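All protein chains of the complex are present and in place, except for one that has been dropped.
Up next, chain A:
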Amino acid sequence: MKENMPPTENRNTEQKNEDNWQGVVRDWSADKQTFDMPWGKLMMWIFLLSDTFIFSIFLTGYMNVRMSAMDSWPNTSEVFALTIAGHHIPLVLIAIMTFVLITSSGTMAMAVNFAYRGDKKKTVYFMAATALLGALFVGMQAFEWTKLIVEEGVRPWGNPMGAAQFGAAFFMITGFHGMHVSAGVIYLAVVARKVARGDYEKKGYHIVEITGLYWHFVDLVWVFIFAFFYLW
């Protein structure tokens, strides 16, 4: 905790290390910036908070239509089942997508760590690995959508398996999440390239942590979508 503070403020050390309720009052009332972090990181947190609201509203809307639907809700376990080598495995595609995304979160966390250690090469490698895993996730989602549209006949306004609201909720929620992953892959690629070029040698590597926050958030949202949309 003590080493966590950027050394920019000229507060005395005693005040700086107090992270309790008095510390909160002091953070908000003192004549200095309230949040002890680079402004870019705070802006990313605030963006992610706003994104939390958007995803929550989508999931709440999905809950609402599912509760009020008269037709039976399609069984997601069967809808997303695959037959691999003659074995019928329920929900297996979504499970693999979950593992891919969690692994990408792990490689991203390591990239942040290596960035702060000043290990540029490893940072770039781990960020590239993260971007590739993200691209793999989007690829699998494209496969999922294609299968659902072409083979199962699911549309935003209806589907042969039951409640019409299923399609609307599915394309809205997974589409918005997939868009976030795609944007994240581009974001990662851009920052990784700039790290490789040495653009942050003087500025410091906070940008890698900020990019990481975005990427972990995408993984975090998937945890909720996995639970509420696919497992329910």
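The definition used in the following text is that a residue touches a chain if its C-beta (ideal position, glycine included) is under 8 Å from a C-beta of that chain, and two chains touch if they have at least 3 such contacts; residues count from 1.
Criterion: contacts and distances are computed from a predicted model.
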Could you tell me which of "Electron transfer flavoprotein subunit alpha", "Cytochrome C oxidase subunit IV family protein", "Gluconate 2-dehydrogenase subunit 3 family protein" or "Fe-Mo cluster-binding NifX family protein" is the UniProt name of the chain missing from the displayed complex? "Cytochrome C oxidase subunit IV family protein"
Among the options A:M43, A:I84, A:I102 or A:I149, the absent chain makes contact with A:I102
Could you tell which one of A:T34, A:S72 or A:T146 touches the chain left off the display? A:T34
Using the touch rule from the top, list residues of chain A that touch the missing partner. 1, 3-8, 19-21, 23-24, 27-28, 34-37, 42, 45-46, 49, 52-53, 56-57, 60-61, 63-70, 77, 90-91, 95, 98-99, 102-103, 105-106, 108-110, 113, 116-118, 204-206, 209, 212-213, 216-217, 219-220, 223-224, 226-227, 230-232
